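Down below is the structure, laid out as structure tokens.
Yeah, one chain of the complex is gone here, protein chain that is, but the others are all in their spots.
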Amino acid sequence: MTRYIRNKFIGLIIVLIGVTILSFIFSNISSVDPAEAFARRTILNPTTEQVENLREEMGFNLPVHIQYLNWLRNCIKGDLGISLLTKNPVIYDISKKLPATLSIVSLAFLWIIAITLPVSILSALSKDNFFDHIMRMITIIGISIPNFWLGFLMLVVFAIAIPIFDVVAYGDFKGLILPSLTLAIPIASSSIRLLRATILSNMNKDFVIYARARGISRNNIICKHILKNSMPPMVTVFCQNIGYMIAGSAIVENVFSWPGIGRHLVDAIIARDLPTINACVLVIAIIFVLLNLFADVLNCAINPKILQETGGF
Amino acid sequence: MKDILTINNLSILLRKNQSQIVKNISFNLEAGKILGIIGESGSGKTLTCKAIMRLLNEKKFTIKGSIRFKGDDLLKMKEGQINNILGKDISMIMQNPMTAFDPMMKIGTQIVETIRAHTRLSKKEAYFMGMKELKKMNLKGVSEIMNSYPHTLSGGMLQRIMISIALMLRPSVIIADEATTALDVKTQSIILDEFNKIRESGIGLIVVSHDFGVIAKVADNVIVMKDGSIIESSSVYEIFENPQKKYTKELLNSRLLIREMRHA
Partner (left out) sequence: MLKKIYKNKQAMVGLIMIFIVLFIAVFAPIIAINDPEEINPMNKFVKTSPHYPLGADQLGRCVFSRLVYGARYSLGISIPTLFILALISISIGTISAYLGGRFDDIFSIISDIFMAFPPLIVVLSLVGALGQGIRNIVAAVVFSMWVWFAKIVRSFVLMEKNKEYIIASKIAGCSDYKIIMSHIIPNILPSLIVCFSTGIAGLMLMISGFSFLGLGIEAGAAEWGSMLSSGRAYLYSHPSLIVYPGICILFTAAGFNLFGEALRDIISPKEV
């Protein structure tokens, strides 16, 4: 048990170091000279000398590994640099934008759970019946639909044709509904397909037959045995999906003009605002790593077998 | 002797192509006796057991004939009625103890769940009842067993727990489908001794096996199945001393050694 946690912890540290290196590389393979880019933003028609001075000032002349270590040191201090676009500290911008994204993502997550669980259970129970066929068709469409298009359709239908919602509606809860649904529907579709398949494969397991042979009622078998045994893969997938949604918010926020971190990142990319890109990527990756860790911990809590099986390597 | 289970003209058909897998078989089980069903894999013995317990997927199989338990036809019962009988009046011992228990639920919880499905006991009472019954099986460290997950226990241990669960609610019939196949020889003989004890308590037992050795050790009457039909059925001595069919002889010949053991 302690060994398992220790291994996980070491793994986490390695991954985090790798993540910082990789996000540092991502922003440094650019063919654009960052000093020059910065100079062009701050000074009108910068001279070569001014650019060189800036380069030295910002540490871009140092060897790459020193740059990385400096950057890392600053990161740990919470200093992710100054945005070239807004001139604010990057961390300030992110802390302003992240809550907007998290509010969509958390509502979307609730939708996913609320849709996935009942639909996949019903679908699995009525396998090959009318409901199951309809749901299989809908979910195929759901996983094939581009989510930006889905967003537009939502807007056209629910904000223009039947004006229940506003087109630009940042600020209140009602405004959250369309973007979160847009984010949730494709992921819910794939989760439904996965959970349905997991439930179906569990239904034929020995332990279900034995539970029936012991006279346990159908409902109890489904709720207490089948669902519980179908959860471990779902926990991992659900947690990963939160990470995907934070990334996917880049597209959905663009459709709904939502001032979140995804749109911020896209704006930064178009403006080549390297410190911001770098920081957004790092923050999202760290959230993703933590979510995966959370999924592992949760799985350990609900599945007694994990601790034994992967106890050491 | 009193028949508790009477199977009449039981046929099982695959819905897809209407092919008959179990063909018109009839037999009965007496209280306090062990009925052995023997046959190669694919002979339909497991399907027959599952049909008795209504465990077959009725979307895949059509079941014809009647299975009378104390006079009532099990095949005509509704799901709720069947659930009241299964685990209480008719209980089952499964082939592979390692996979039969829910891997994510403690043994104790699964025992309590079974008891509470058939009685009005509180959780606490059911828990104590479960502990008491496990102790009867001469299992040691009962409270640890109740508190552990299936994967931490050995196959033999789990099989004995399963027998204990099968006996817990004083059933009239126990069906053991290849219950000893997955176990080593030593554990196997312990389990077979348990079966003999169960018979003495007046319960009717159906022991299914592909192994004449197992049948020879415990059965009173034997049914030989082949390709979904019963080809021979008589007392265990008749079968061993004077087999009527060529197929039975062949099966026996490959098992002569075990017969020697039985007489020893």
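Going by the order they are written in, the chains are A and B; count residues from 1 in each one.
Heads up, the rule we're going with is that a contact is a pair of C-beta atoms (placed from the backbone, for glycine too) under 8 Å apart; a residue touches a chain by one contact, two chains touch by 3 or more.
A quick note: this is a predicted structure, and the numbers were derived from the prediction, not measured.
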Query raised in the report: What chains on display are touched by the one that is not shown?
Result: A
Query - Absent-chain contact - pick from A:L80, A:A247 or A:C300 - result: A:A247
Query raised in the report: Hey, which of A:L155, A:I187 or A:I209 is the one touching the hidden chain?
Result: A:L155
Report task. Please pick, from A:S83, A:T101, A:S120 or A:N147, the residue that touches the omitted chain in the full complex. Result -> A:N147
Requested in this report: Tell me where the left-out chain touches subunit A, residue by residue.
Outcome: 11, 14-15, 18-19, 22-23, 26-32, 140-141, 143-149, 152-153, 155-156, 160, 193, 197, 200-201, 243-244, 246-248, 250-251, 254-255, 265-266, 268-270, 272, 274, 277-278, 280-281, 284-285, 288-289, 292
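Just so it is clear, only the chains that are shown with their structure count from here on.
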Query raised in the report: CA centre of subunit A versus CA centre of subunit B: separation in Å?
Result: 51
Report task. Name, in rising order, each residue of subunit B that touches subunit A in their complex. Result -> 53, 55, 79-80, 82-88, 91-92, 94, 96, 99-105, 113-114, 117-118, 149, 151-152, 162, 165
Requested in this report: Report the residues of subunit A in contact with subunit B in the complex, numbered from low to high.
Outcome: 205-207, 209-218, 220, 224-225, 228-229, 302-305, 308
